[in-house]
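Every protein chain except one is present and positioned as in the full complex.
This part shows subunit A:
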Amino acid sequence: MTTTTAPAATTVEPGRRPGVRRPSLLRLTGVELRKLTDTRAGLWLLVTIGLTTAVIVTLQLVYADAEDQTYASFFVPSLLPVGLLLPVLGILSITAEWSQRTALVTYALVPRRERVIVAKLAAVVLAALASVLTSLAVAAIGTLVSGATGGAGRWEFDEALLLNAIVFQVANVLMGAGFGLLLLNTPLAIVAYLLLPTVWSIVGELVPALHRPAGWLDTGRTMEPLFSTSLDADQWARLGVSLLVWLVVPIVVGVIRTLRREVA
């Protein structure tokens, strides 16, 4: 390259600079959604989430009793494996910036780090909502196929299930993001996310003194009612308390840690 410059670019310092406005949260959320899909790892994670739903519904078509093949019974089982993968998406969206060191670029472009974090959380919540839509769509296909191939194919569906599914998947993806924010390291966050709640479940079962608190703090138990019908006040309270511990606290502490951390 030589030092040829276009006539329009004769000065670096024009009087007024259009577009030197703060990027909106909407724009930043769009950027974060793009980052979820623009690498092979991210794309395959999303594809896997979609395929998992399809595989579960297919298995049910083949093996479930014809009488049980309703819309709801196709929809609900697909939530659980997706609910395992969504936290990984939440973790990666946060920790990839640090393991790939792109935080250096991201936070140089947006020095108000809290805005990037809000955008990331919004992006993964949108991904969780999209996963619920995928589950609904695949379950619908399953119901149609079931009806056409001699299964029940009934369109039975309790609206409470949809709300429950949304709460379940959004909570899952945000718990992952919280662990990512807290630990800022991909393998550490994934291992901690998979291990800690399980260990806590086992300990809660084994130690009699912990039976009562476990009913309020073990997300495995507090989330279970989400798969059946609408929750009563006590169940919502237990769910809320457990999410406060496993979701809100990691996010709050993690945000503080990210805001103070040196980016190198």
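The rule is short, and it goes like this: a contact is a pair of C-beta atoms (placed from the backbone, for glycine too) under 8 Å apart; a residue touches a chain by one contact, two chains touch by 3 or more; residues count from 1.
Keep this in mind: contacts and distances are computed from a predicted model.
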item	value
Undisplayed chain, where the name is taken from the UniProt record, one of "ABC transporter permease", "CocE/NonD family hydrolase", "Acyl-CoA dehydrogenase family protein" or "ATP-binding cassette domain-containing protein"	"ATP-binding cassette domain-containing protein"
On subunit A, residues whose C-beta touches the chain left out of the figure	1-3, 5, 9-13, 17, 19-23, 27-28, 30-31, 34-35, 38-42, 96, 100-112, 260, 262-264
